[in-house]
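Of the protein chains in this complex, all but one are displayed in their positions.
Order of writing sets the labels: A and B. Residues in every chain begin at 1.
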Amino acid sequence: MSMNRREFLKIAGISTIAGIGGTALAGGLRKGVLEAAQAAPNTDALTEKRWGIAIDMSKLKSEESIKRVTEACHRIHNVPDFSNTKDEVKWIWTETFEHSFPGQEHKFMAEDMKHKPFLLLCNHCDNPACVRVCPTKATFKRSDGIVMQDMHRCIGCRFCMAACPFGARSFNYKNPRLAKNLQEYMNPEFPTRTIGVVEKCTFCYERLAKGLKPACVEESNGALVFGDLDDPASEIRKILASKHTIRRKPELGTEPNIYYITGGNDYAVVPEIR
Amino acid sequence: MKIYNGGKILLGLIIFGALFASPFYLNMGKVSAKPELKIDTPEIQKLEDKKCVEPKEFMRAEHMQILNSWRDAVVRNGDREQIIISGHKYEKSLQNGCMKCHSNKKDFCDKCHNYMAVKPYCWDCHIAPKEKKS
Partner (left out) sequence: MLEKALSGSKKYWTWIFILLVFIGIGTVNYLRQFQTGLTITGLSRDVSWGLYIGQFTFLVGVAASGVMLVLPYYLHNFKQFAKITILGEFLAVSAVIMCMLFIFVDMGQPMRVMNILLYPTPNSVMFWDAMVLSGYLALNIIIGWVVLGSDRKGIAPPKWVKPIIYLSIAWAPLIHTVTAFLYAGIPGRHFWLTAIMAARFLASAFSGGPALLIILALIIRKTTKFDPGKEAIQTLGKIVTYFMITNVFFLGLEFFTAFYSNIPGHMHPFKYLFAGLDGHAKLVPLMWTSVILAIASIALLIFPAVRRNESTLAIASAMVFISLWIDKGFGLIIGGFVPNMFEKVTEYWPTMPETLITIGVWAAGFLVLTILYKIAITVREETAGVEIEH
C-alpha cells in the first residue's frame, strides 16, 4: 500500500475529528485502517495566551539555591556541559547585574549590587527578532507565546544567534552526547540535540503539556513566579502591578516577557560568575 | 574498420562496467534473509488488545509519515492529543510513545532498517530504551 504525505495527513485529520464524534465515520471512510482509532484531547495541559515569569532574585539567597534552579533545567533537558565558553550550551544561567542590564549600572552603585547574580533565560519576546530572521521557520512563536525551536528543521545558519539581543541561544558546535554529563546521565523522557542545530529554553513546553510548571519555577522556592500575563487576576500580574520590575533591553522593542523584581538588598552573595 | 584510441576506450569501458556492477559483486554471497521483527516485549505482552495505533501493514509502510506528522503536531502546534486504541492511551511520541511498547530497538527498528540499508537520524537526538547487550 502506498500513500503520500498529503493523503495520510488528510486521513489523519479526518480520523481525529471522527475520533471525537465516534468511530463509525472513520470506519466507513477507510475500512479496517482506522476503525479503532480514537483521540483523547489533552485536558491536563496549561494553555494560556502569554506566558511570562517574574523573577525575584532576593528570594534566592545562596549560590546553591541558584544552582539548583539552573541544574534542574539542564538536567531534565539533557543540556550538555562542555565546561568551556566556546562550545557552551546553556538554557538558563546567571550574569551579574552590570552584564544582565548593561547601561543600567552606574559608578555610585554599591559594588556588591553591581555583582549581584541574575537568572537569565530566553525572554520569549512578543516580537522575537530570532523568529523574524529564521529562514526556515525552525524557530517560531506559538499561540501561547512560547518561542519554540524545531530542532528537526533547524539548518544551523545561526542567524537567530546574531539576532537575539539577549544571548539566549546556543549552538551545538559539538555532538552534545560527547559531553561528560550526558554520558553519565540522560533523561530518558527527553531527547538530546544533534550536532549543528541551535537550541534554547522552551519554557518547558513538555511540562506545561502535563500540567506542570517550568522546572526552574518549581525549583525556585517562589523566587520565580510563572503565569499568564494576559490574565489581570494572575499572581504574576499582581506582582507586576505592585512591585518595581525591570526587563532586559526593553528599548529594542522585542517586548521580553521575563520581569525582574528589583529593590531591597536581600541578594545572594556570589563571589565570581564566569 | 579501425577504432581510434581503441585501447583507451576499451579500458574506459572495463572500468565503467566494473564500477557499475560493483553493488552486485560486492554483495555476492551475503545472505540477506528477510528480517523477522520481534513484537514480544514484556510491555506488549501486558496489553490486553495487542494493537498498534494503525494496522501492521500500514505501520510497516508508513510509520515514518506518522512520526513526521506527530512531530509537527506536538512540536509546532502543541497538539498532544493522545490516541486511544481499545482503551489504551498512546502518546504521540517516538521516545515516550512508540518505544514504550517497542522497547527492543535492536530487534525491532534496527533489524529492518539494516536490512533496507536506511539510516534514520531519529536516534541522533531521541534516546532509545535501555536494552540488555546481545
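The rule is short, and it goes like this: contacts are C-beta pairs under 8 Å (C-beta built on N, C-alpha and C of every residue); 3 or more make two chains touch, one makes a residue touch a chain.
Note that the coordinates shown come from a computational prediction; the quantities given were computed from them, not determined experimentally.
> Considering the complete complex, which visible chains touch the unshown chain?
When the entire complex is considered, the left-out chain reaches A.
> With respect to the chain omitted from the figure, which of A:51, A:166, A:226 or A:260 is a touching residue?
Checking the options A:51, A:166, A:226 or A:260, the one contacting the hidden chain is A:166.
> Consider the whole complex, including the chain that is not shown, and state which of A:61, A:75, A:114 or A:158 touches that chain.
From the options A:61, A:75, A:114 or A:158, the contact with the absent chain belongs to A:158.
> Of the residues listed, A:137, A:180, A:210 or A:244, which one is in contact with the missing chain?
A:137
> For the chain left out of this view, which of A:39, A:73 or A:129 touches it?
If we include the chain that is not displayed, A:129 is the one touching it.
> Could you tell me which of A:53, A:147, A:197 or A:224 touches the chain that is not displayed?
A:197
> What residues on chain A make contact with the chain left out of this view?
Against the missing chain, chain A presents residues 85-89, 95, 98-100, 102-103, 129, 132-138, 153-159, 161-167, 170-175, 194-198, 249, 252-254.
Basically, only the chains that are shown with their structure count from here on.
> So the centre of each chain is just the mean of its C-alpha atoms; given that, what is the distance between chain A and chain B in Å?
Those two chain centres are 32 Å apart.
> Under the definition above, what is the set of chain A residues touching chain B in their complex?
Interface residues on chain A, with respect to chain B: 1-3, 5, 8-9, 12, 16, 19, 32-34, 36-42, 45, 47, 78, 140, 142-144, 148, 150-152, 186-195, 205, 209.
> Report the residues of chain B in contact with chain A in the complex, numbered from low to high.
51, 53-55, 57-58, 61-62, 65-66, 68-69, 71, 75-78, 80-86, 89, 95-96, 121, 124-127, 129-130
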